[in-house]
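Here is subunit A:
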Amino acid sequence: MRSLFLALFLRDLKLAARRRSDALLPLAFFALACALFPLGVGPLPQTLHDIAPGVIWACALLAALVPLPSLYALDHADGSLDQMLLAGDRAALGIAAAKAAAHWTTHGLPLALLAPGAGLMLGMTGVEAGVLCASLLIGTPCLSLLGAAGAALTVGLRNAGVLVVVLVLPLCVPVLVFGAGAAVAVQEGQSPLAHLALLGAMLLFTATATPPLSAAALRASLA
Partner candidate 1 sequence: MRSRLFRFAAPSRFYRLAERLEPWLWAAALAFAAAGLVMGLLVAPADAVQGESSRILFIHVPAAWMSMLVYLAMAGWAAVGWWLNARMASMLARALAPTGAAFTFIALVTGALWGRPTWGTWWVWDARLTSELILLFLYVGFIALAGAVEERRRADAACALLAVLGLVNIPVIYFSVRWWNTLHQGASITLSAAPKMAHTMLAGLLLMTLAMWSYAVAMALSRARCEVLEHEAGARWLKA
Partner candidate 2 sequence: MSWLTLEGHGVYVWCAYGVSAIALALQPWLARRRRRALRRREPRA
């Protein structure tokens, strides 16, 4: 199963590297969405500074959800997903884990590294932006894991795109609350460690609980 995980993970990375524009689209979406807020709310530095953590986290969440429908779509369309599942019952677990890991490496990780830039654009200080980056580094894997579970549940359905967002967003709200809360804590002069610790706990929980559920969802969706 580990070899299946590695093989699928590296394959997805290779595919993302070949279709670089596809991989960069969610990042462009993230940047555009973040830019909407100063345009809509007004350029007052204090307001932007106060809402920056929440705005960036919310845009990161939405940007993580954008590539989800196509997570399994191409493999499902040409039948290779069915083929991979034939490898055995444990195969589904490897596939689910590999897809979540690939999603995070291609979308979550660059997002977390890009976020401090967005933070500075919205008037955050360096320390706050750093904490924001840390919270995203811990939080985006949770989003990838939960999103991959949602994608597994909705493989091949007709309005999978919007349905996956409706299903996954409520589950991601705690991650959003504590992720943004970490940076807000720094803004208020408190330690972000409590929020980051809770994020870490959520990561541990999703990393252990979600892949088996995703695997079961894959097997059910393609039974």
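One rule holds in what follows: a contact is a pair of C-beta atoms (placed from the backbone, for glycine too) under 8 Å apart; a residue touches a chain by one contact, two chains touch by 3 or more; residues count from 1.
In picking the candidates, the idea was that all candidates are chains of the complex that A comes from, given by their letters.
Predicted, not measured: the structure shown is a model, and the values here were computed from it.
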item	value
Options 1 or 2: the chain contacting subunit A in this complex	1
Residues of subunit A touching candidate 1 in the complex	146, 149, 153-154, 157-159, 163, 166-167, 169-171, 173-174, 177, 205, 210, 213, 216-217, 220-221, 223
